[in-house]
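With one protein chain removed, the remaining protein chains of the complex are shown where they sit.
Let's look at chain A:
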Amino acid sequence: MSDHNVNAEKYWQANLRLILGSLVVWALASYGCAILLRPMLSGIAVGGTDLGFWFAQQGSILVFILLTFHYAWKMNKLDEEFGLQE
């Protein structure tokens, strides 16, 4: 195996770790807080209703935006680190 291969493999592993972490947050915001965990969070009041409702109608969307930009930013940095940028 050449250095390039080891390097590329590391890059791909780092990408996969980042994806996995992001997906955990993605699922926690939407399927978690907004749907399955809503009864648990019902004690937290937000503007006439509860936190789960807010996550379902607004919160999860805001989390999605942050995740997408965070991923783009991290990956573009990773590209540079591994000398893989275009």
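Keep this in mind: a residue touches a chain if its C-beta (ideal position, glycine included) is under 8 Å from a C-beta of that chain, and two chains touch if they have at least 3 such contacts; residues count from 1.
Quick note on the criterion: contacts and distances are computed from a predicted model.
A chain of this complex does not appear here, and its UniProt-recorded name among "Cation acetate symporter", "Transporter", "YCII-related domain-containing protein" or "Na(+)-translocating NADH-quinone reductase subunit A" is "Cation acetate symporter". Counting the whole complex, the residues of chain A in touch with the unshown chain are 1-2, 4-5, 7-8, 11-12, 15, 18-19, 22-23, 26, 30-31, 34-36, 38-39, 42, 46-50, 52-54, 56-58, 60-62, 64-65, 67-69, 71-72, 75-76, 79, 82-86.
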